[in-house]
Every structure is written in C-alpha cells, then in structure tokens.
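Here is the structure we will look at, set down as structure tokens.
Note that one protein chain is taken out, while the other chains of the complex remain in position.
Moving on to subunit A:
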Amino acid sequence: MTFLLRRGLFYLITLWAAITANFLLPRLLPGDPVQAMITKLGGRLNSDAMASLYILFGLDEKKSLWEQYVDYWGTLLRGDLGLSFTFFPTPVADVLSQSLPWTLGLVGVTTVIAFLLGTLMGVYAGWKRGSWMDTLIPVTTFLSSIPYFWLGLIAISVFSVTFPLFPASGGYAAGLVPEFSWEFAGSVLEHAVLPGITIVVSSVAGWILGMRNMMVTVTAEDYVLVARAKGLSQRRIMFAYAARNAVLPSISGFALSLGFIVGGALLVEMVFSYPGLGYVLFQGIGAKDYPLMQGVFLVITLAVLVANLLADVGYLLLDPRTRREG
C-alpha cells in the first residue's frame, strides 16, 4: 500500500512538471496567438476585432508570468483549455472530447487485440519451438517492417479502390449523424476495419517475437522441468509455469504502448483521415494552433502517466518479487 502511495506521489509530481512545461513552452515562443490569428485570417480584421481578440485571449492586461501561471491552473482545473484557432470559436476541450473517443476506440482496441494475439501466438511458437509456427515469424516481421503509411496506402488501394470492400477514409459514412443506432455503429465498424487491421498487422510481430524468445528462455528453467516431473498437464505447464513467467517483460511493453495509443496513431489517422486525436493534432500543427496543441499534449501526457501507473499495478499483481513486504 505504501508502495502505491509513493508511486502516486511520484506521478503527481511528474504531472505537475509536465503541465508546467506545457504552460511555459508556448510562452517562450516568439509572437502571440492574436498575431497568429491575424496572419491566419489574412488582415480581414479591423482594430476593434483585434482588441476584442486580445481581451478574449486575456492578453490585454500586462500580467506577470506568475499571475498567468496561476490563472492557467485555475482555468485548467475548471476544464477550460482555451479556444481553438483551427476550429474557432470551438473550445479546445470540446475538440478533444469529440476526437478522443475515436482514437481510443480504434487504436486502443487494436493495440489490445495485437497484444493478446501476438502474445498468444508467441506462447505457442516458443512452446513448440521448431514447429511450423516458427515460419510465421519472418512473415509477420516482414509485415511489421513495412513503413506504416505505405502499408495503409496499399490497403486502401487494394481493398477500397481495386476491390471496393471497405471505405477508404473517415470514421463513419458522410451524412450520418453520430448517435446510438445500429446503422451508425455498423458504419463505424466498417470504417474501422482497414485502419484496425493494418495496425494489428504492423504491430503483432513485435509481441510474437518478444514472447517467443522469453518462452524459449523460461522453458529451460528448472521449475518447468519440475512441473513436467510433477505430471501436470501440458496446458497447465505451458500457461502457469512457462507463459506466466515469460509474459512479464511483455506486460511493461504493453503498458508503454497503451500510453502511446493517444499520440502514436498520427500516421494511421492521417492516412485514413480518421477523426481522432492524431488527425486533430496534425491539423493543429499545420495551423499553428497553440491552444489545441497544448491540449493534445496534455491529453498525451495524462495517457502516458496513466499507462505507467497501470504497468506498475500490473507488475505488482503478476510478480510477487516486486511487492514490498511490511
């Protein structure tokens, strides 16, 4: 318990540091958001509008950095992340809450699928070393070595252009309104097939390879020999004695990859114009949309921290040696 409290404190400090960096970075850049806005709108603003923009962004009063910092925390805690330039005048928080579910749904689910599938295949490949499963490894490794954007483009050109089986872009069919209906859910699934499969194909090899090698190492351990001498079933030995121990390094890798779900799917979402967080970030960067970028970075930071916390807890549950007694 004290271990969890200590970790919790560590994460709070990390969070504070990340948010502070997030506050400082844009303020260290030359220019200000209003200048950026003016440039974006190409001088179609009169001086009144400019003055009101300054007031809107809170840049009219000359506040010290410290006062700005305190204000920043105040607005942050109220969930106010400012206004997006790209989607002006939509608040950043709204843009994020609209795009986050798409990313979590697509990349989150496929990351979990790739991990489970790859680990299970790795368990069998390592257990039955030298069987046909081993020929699978060069194939999957080849697939994962193809640059993702290229794999995505090939998938689009084959499965939505040559054979129009699946839509090439977007999160759901144009003309549908997001709602809880079978029609909408079906459309979402249909749109998720191509990006989903390409993510799994490109990432499954790493899990297979890592798990297979750990299985081979663990199978040589004495306790696996003991388990065989005990006359346990092959299944029990494979899962409780070999895989149970071999999966530990994969677990921390998995937790780290959970953290990158939010930010790491940039290419996927760009190739498939998927309405997720990565695509929003891409648009935000293109438009020098600082509040939006700040918001996305904040979400990514939070996701990485939560994923690390999950890794800690998972390890604690799976490996008794990491638990501290007393």
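Keep this in mind: contacts are C-beta pairs under 8 Å (C-beta built on N, C-alpha and C of every residue); 3 or more make two chains touch, one makes a residue touch a chain; residues count from 1.
What we mean here is this: contacts and distances are computed from a predicted model.
A single chain of the complex does not appear, and UniProt lists its protein name as "ABC transporter ATP-binding protein", one of "Succinate dehydrogenase hydrophobic membrane anchor subunit", "Bifunctional protein PyrR", "ABC transporter ATP-binding protein" or "Cytochrome bo(3) ubiquinol oxidase subunit 3".
Among A:Tyr172, A:Tyr241 or A:Phe297, only A:Tyr241 touches the chain left out of the display.
Remark: the omitted chain is touched by one listed residue; of A:Leu5, A:Val161 or A:Ala229 this is A:Ala229.
If you put the hidden chain back, the residue from A:Pro30, A:Gly175, A:Gly286 or A:Pro320 that touches it is A:Pro320.
Residues 221-223, 225-233, 236, 240-241, 244-245, 248, 318-321, 325 of subunit A touch the missing chain (whole complex, contact as defined above).
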